[in-house]
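Then we have subunit A:
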Amino acid sequence: MSVSNYFENIKDAATSVFEGFTITMSHLFRKPVTIQYPDKTPMPVTDMIPERSRSWLRVEMDICTACLNCEKACPIDCIKIDTEKEEGVGRYMTHFDIDMAKCMYCGLCTEPCPTGSIHFIPEFERATYSLDQMIERFVPEGGKVIPYKPPKKDKPEAEAPAAPEAPESPAETPQN
Partner candidate 1 sequence: MEQLAITIHENYLWGAPLWAVNLIVMFGASAVVLMLFVAPFAGITSFVERRIAARIQDRIGPNRVGPQGILQFLADGIKSLMKEDLIPTDADKPLFILAPYLVFLGMFTTFVAIPFSSKLIVSDLNVGLLFIFATSAITAVGLVMAGWGSGSKWSMLGGMRAAAQIISYEIPTGLAALCVILLAGSLSLQTIIAGQGAYPWQWYLFNNPFNPLAFFILLASLVAEGNRAPFDLPEAESELVSGYNTEYSGMRFLFIFFAEWANLYIIGALVTVLFLGGWQIPVGVSEWAGGVASWFPQVLQFLTFFLKVLVFVFLIIQLRWTLPRVRMDQLMEICWKYLVPVAFVCVMGVALWMIIWPEGLPWMTYLLTAVAGLIVAYYCYRVIWQLRNTKATLEFNPFV
Partner candidate 2 sequence: MMTPMQDLAFAALSGIVIAAGCLIAFSRNLVYSAFALLGAFVGVAGYFVLLGADFVAVIQLLVYIGGIMVLYLFAVLMTSGIGDVTLTNRSIATKASAPLCIVLIILLGKLIYTTEWYVAAEPTEIAPTTAAIGNALLTEYLLPFELASVLLLGTLVGTVALARRGVKVIKKS
Partner candidate 3 sequence: MIQMQHFLMMSAVIFVLGIYTVVTRKNVLGILLGTELVLNAAALNIVIFGFYGNQTIESSIYALFVIVLAAAEAAVALAVGLTLYQNFKTIDTTETRELKG
């Protein structure tokens, strides 16, 4: 290590520390970029979530055909659908439970659904105090839900009730 190298090192240290201090000091006066998630967000959190995000599952019971495709598709069997038959009433569902504690949000159940009844909703804040509360029951306890019968194929498709669309994507995402 030569003598000039020694003093150069000292000079480098001094100038770089000085420069570093100016940079950190300037950041002290800048606006923080943090989004203070639950309560101080620029718009409701559900609006900030992108359109096709995978969060909680919801089943629109009035268009569910009880085809059990979603139950079969689920790789970890978290969907449980019980159907019964009764004279005069026909086939009806007594249980449509989704155990969200097990669900891994793969989205395989939404694909085979003929009417788009089972779909993701942009909502994810559902912390509960017990695992039991994580089970979503779409058929009320002891209730009976008669499945939706899709119209015949020769009928125009327009008459089919439109599957509920995913919520509209936010027009502007916050930029800060």
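As a convention for this text, a residue touches a chain if its C-beta (ideal position, glycine included) is under 8 Å from a C-beta of that chain, and two chains touch if they have at least 3 such contacts; residues count from 1.
Here is how the candidates were picked: all candidates are chains of the complex that A comes from, given by their letters.
Fair warning: this is a prediction, and the values are worked out from it, not measured in the lab.
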Using the definition of touch given at the top, pick which of 1, 2 or 3 touches subunit A in this complex. 1
Of all residues in subunit A, those that touch candidate 1 in their complex: 9-10, 17-36, 48-50, 173-176
